[in-house]
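Sharing a structure, written as structure tokens. Questions coming.
The complex appears here without one of its protein chains, the remainder shown in place.
Presenting subunit A:
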Amino acid sequence: MSSPSYRDITLNGLWKNNPALVQLLGLCPLLGVSNSTVNALGLALASAVVLICSNTAVSLVRGVVNTAVRLPAFVMIIAALTTCIELLMQAYTYELYQILGIFIPLITTNCVILGRADGFAAKNDPGRAAYDGLVMGIGFGGVLVMIGAVRELLGTGSLFANMHLLFGPGAADWQLTLIADYKGFLLAILPPGAFIVLGLLIAGKNRIDQVLAERAKAQQVDVPAPSRRVRVTGVIE
């Protein structure tokens, strides 16, 4: 198997094979912590870092790990990296660490990470594996942050509240109140909101794909076809 080009990796991670919108992997954290932008961003960053590091590490050891025990070995690597992230978050973003709670250790079981380790990193060189981790991390995290932002906006009428939990005291006044006197659409913050917003995002992506496919088809038709008569007797040159 020839190694995929960097362009293909980018396209796959961000759009064609997006872990959240197409593969529907890692739904538990995706739906569980996307109730505000800061929670979503925190978990997105943590997952992306683990994904990049685990992809690189798995790719480095791919020659020495026996196929039969590869999954336990990968999980050990991912668990070790998750522990590192957990300790780092405990040290630097303690409040966010407390809010995210169980979802940080659960990064270990995030199927996106194990899926990329087994499906991509175990078959490719470290450079490509790390880049794939980065792109997949952005693809997953982007959707996570998007859901978080939509739910926060619908639920509370503002955006980027409590950003200081992640970026330090300087970010405390980042909150944008877009709708004054908003009543608060509680459903968006409750679990059903996550399912509904994710469903709408997937529908939106499918619609865009559909439109692009139709446009590509229309452009093909524009190419003048060689003229052809239906009823001919013999060949007309």
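Note that a residue touches a chain if its C-beta (ideal position, glycine included) is under 8 Å from a C-beta of that chain, and two chains touch if they have at least 3 such contacts; residues count from 1.
By definition in this document, contacts and distances are computed from a predicted model.
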Protein name (UniProt record) of the chain left out of view, among "Fnr-inducible formate dehydrogenase FeS subunit FdhB", "Phosphate transport system permease protein PstA", "Tripartite-type tricarboxylate transporter, receptor component TctC" or "Ion-translocating oxidoreductase complex subunit D": "Ion-translocating oxidoreductase complex subunit D"
Which of A:L24, A:M76, A:I102 or A:L187 contacts the chain that the document leaves out: A:L187
Candidates A:L14, A:A161 or A:I196 - the one touching the absent chain: A:I196
Contacts of subunit A with the absent chain, listed as residue ranges: 183-188, 190, 196
